[in-house]
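The complex appears here without one of its protein chains, the remainder shown in place.
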Amino acid sequence: MTAAKSTKAPFFRHEFVLVAVIVLEVILFQALGRRFLDGSNVSNIFRFSVEVGLLALAMTPVILTGGIDLSVGSMMGLCAVCFGMLVKDASLSPWVAAVLSIGIGTVGGGLNAFLIARMKLPPLIVTLGTFSLFRGLAEALTKGSKSYSAFPDSFLALGNSTVAGLPAQLWIFFLVAIGIWLLVHRTTLGRSFRAIGYSPEGSRYAGIPVERNLSLAYILTGAVAGLAAVILVARLGEARANAGIGYELLAITAVVLGGTSIFGGSGTIAGTLLGFLAVAILNNGLKRMQDYEIFDKTIASVSNEMSGMLTGLLLLVALAAVPVVKAITARRAKS
Amino acid sequence: MKPLLQLSDIRKSFGAVRALKGVSFDLQPGEVHALLGENGAGKSTLIKVITGAHSPDEGTLVVGEETLRSLTPSKARELGIACIYQQPALFPDLTVAENIGLRLKKTGAFARVNHAARRKQAEELLKRIGADLSPDAEVRSLSMPEQQLVEIACALGSGAKVVIMDEPTASLTQKEQHLLFAVVRDLRKSGVGVVYISHRLEEIFALADRVTVLRDGESVGTNRVDDLDEAAMIKLMVGREVAQLYPPAEGEAGDVVLSLKNLCCAAGGVKGVDLEVRAGEIVGMAGLVGAGRTELARVLFGITPADSGEIRLNGKPLTLSSPREAISHGIAYVPEDRRRHGVILEMPIAHNITMAVHPVLFPGTWLRFKAETELAKDFIRDLGIKAYGPDAPGGSLSGGNQQKVSVSRWLATKPKLLILDEPTQGVDVGAKSEIHKIIRGLAKDGLAVLMISSDLPEVLGMSDRIAVMRGGTVTAVLPGGSDAHEVMAAALGHGGKEVA
Partner (left out) sequence: MNGKYSREISVAAALGLLLVALALFAPNFYELQPLLSRTTSQMPALVAAIGITLVIITRQIDISIGAQFSLCGVVAGLVAAAGMPLGVAVLAAVGAGAFLGAFNGLLVAWLGLPSIVVTLATMVTWNELLRLWQQGRFMNLPAGFQWFGLSQAAGQGVVIGVAVALLLAAAWSMKNLAAGRRVYATGTDAEAARLAGIDPKWTTFGVFVLMGALAGIAATLNLVQSPQVQPNAGDGLELKVIAAAVVGGVAINGGRGNLWGVLLGLLLLANVNPALTHFKMEPYWERAIQGLVILLAVIADGMKRTKKAA
């Protein structure tokens, strides 16, 4: 075995497998579902999943550093509620409110960053705490049930109109994807995320400002969660405390499915995008399966539950595949 | 008398590195047998063979009645071999009694733990070794030597006949040492054989009956301690001729680059260091493990900042509070622990090499892959790094080539002062002399080099001047080409009769 082979091969193989999974999904849903590959449905796939995609993109740097952020879904809830209050109670223009909401996300990300990078507390438990805190604040601010709606049409267009043939929010997604791709693959900051993920001590010895860079990863995630919240509100026309529930799992699934190591260091934005696509198509495809039943329901009517369950299983399989394949190849190498 | 343990002609290689090239060793009941040798002489490999962590390639072990080709950790324990490491492997959250109990008694998962019996057992064992410890104390609240006492109690409780002590005094105070020595003497009296590893000659004179010296993976002789004096022992340890192996010094030392005045750092145990390093000069830094050399380097690199004293670089006073700051002033540090701090094994060597020069090589934070590859290729060529290309991950390289990558990273910063910490540890002979040539070449180009090394011939052969550290401070600065005995004597704090 040459060294060249050992570094390059798994990378390509992983993305190849993902593309195969996506193609398989498309063929399957096209064959079994109704009007899956219609132009309008394809654009719906993206319209309905842009928020998760944004979270997955922003989660990638965090996981590259060997961390995790469980609070992104709750952050969306908090930002959505704040946005609603700013527009409805404070009578601000929705665009000003949007910027402020992203700002609130940034501050929330900053809280995570402070506790994790500065105080060196474990990311898992810190973001589990903020997961609860952010959602709790959203609930407290809306007294558990209040929701804000009737936003101006100009703002709702962000979530429901089409620009140059594509859903408006997809253009924002492209911008963010390009930005984060550049960040991860083309800047010293992205390089340092990997270095920190592989070896935080080694990075410090090489003069990398570990604390600062780690903070930036979490702050970025918070800001993007704020943006995702604004887009979600524009699409639904409603701001409630339960916005984004469970989105952290979808985002983490997309990232891990995309081949980013949960232990940090290796991973690509292209992988995350493919992982996200696989999750999004699964989600949408099930909605098209009106002719099939499970537990006496049409699959389409329970597509949310089905896709949630399958996403969880998908994540487990993606996680388990790495050590299982490793063990098998090790055994084969031995014999 | 029948020996407790007899090793004959043990050989062990790791890849191309031959760690043990035929070592013979025996241990009698009721004796303290010292094992002496420089770093890399093969002591720790030999211990691992005895404790069953490594199986030897050739040779036989006789333990009591049994003749074996190799041991496993559990087999070794069964045969009554116990090892007390420098860093005790205890459970910090559990009590002393519990640590001893967990070690000594294997029970089913649902067996009831008899706390009273455990406590009593611990109390007895601790009393036997004269340790004044409460069985109820949590191990995390104990000092390092107290933890070692717990380890010894475990060894005793398991009925060990062979007790191996690896540098047991490295972190002990004088008083604690006396206590430990009393315990060792007690063990001897009760018929236990002790293998005692130490750098400190005075301890060996105070404690050991016989001494075996290892050098380059071979045993160069076993003697009664009474038959040797200090000089003879040092000669056995150092042995080989050193002169021709090293590239000759060239040129004159220039201006003072680094000057330290009364530098202190309590957290790192650095106490009042005075030192100067000039441009174009290699200052070798000798001393025992734990003398504070790496700690001094960490202060100079801003990892554990100094509390007081003065650091001047090219005459300008500096405060250094982070590696980043140290790098910006032109200080580079090639760390001792290559795998943890030096090279990131999963990353390509090009990325490793440019890691410390991001702000310079990539102004405005955009990566420039072409410049990066060019830089990496330059270093691969100049330092003779054997790799298939700049994309090879660090982990695919041999130890020596990894070290060259680590050095490259720091040369890329164009430093004024290069600190090398054990630059040739775990590196094979060929790569070692290449690294020596590189270091000499750098000095010739006007770099100030501070080279920490526990490899005495390396210090003697490479250095223009030799600074010796002991107890956190520089105790002597000797001219290059000094005699090995002088350096050793300074490192040991000459004399050695203070412990009786």
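As written, the chains take the letters A and B, and residue 1 is the first residue of each chain.
Going forward, contacts are C-beta pairs under 8 Å (C-beta built on N, C-alpha and C of every residue); 3 or more make two chains touch, one makes a residue touch a chain.
Everything quoted here is computed from the prediction, not taken from an experiment.
Asker: Which of the visible chains would the unseen chain be in contact with across the whole complex?
Answerer: Within the full complex, the chain not displayed touches A, B.
Asker: Quickly run down the residues of chain B that touch the omitted chain.
Answerer: 73-74, 89-94, 98, 102-103, 106-113, 115, 138, 141
Asker: Tell me where the left-out chain touches chain A, residue by residue.
Answerer: 68, 70, 115, 119-122, 124-126, 128-137, 139-140, 142-144, 246, 249, 252-253, 256, 262-263, 294-295, 297, 302, 305-306, 308-309, 311-313, 315-316, 319-320, 323-324
Convention: only the chains that are shown with their structure count from here on.
Asker: Could you please specify the touching residues of chain A with respect to chain B in the complex?
Answerer: Per the stated touch rule, the residues are 2-4, 6-7, 186-192, 194-195, 198-199, 201-209, 265-266.
Asker: Can you name the residues of chain B that touch chain A in the complex?
Answerer: Checking each residue of chain B against chain A gives 301, 303, 322-324, 326-327, 333, 335, 340-348, 351, 355-356, 358-359, 362, 365-367, 387-389, 391-393, 396, 409.
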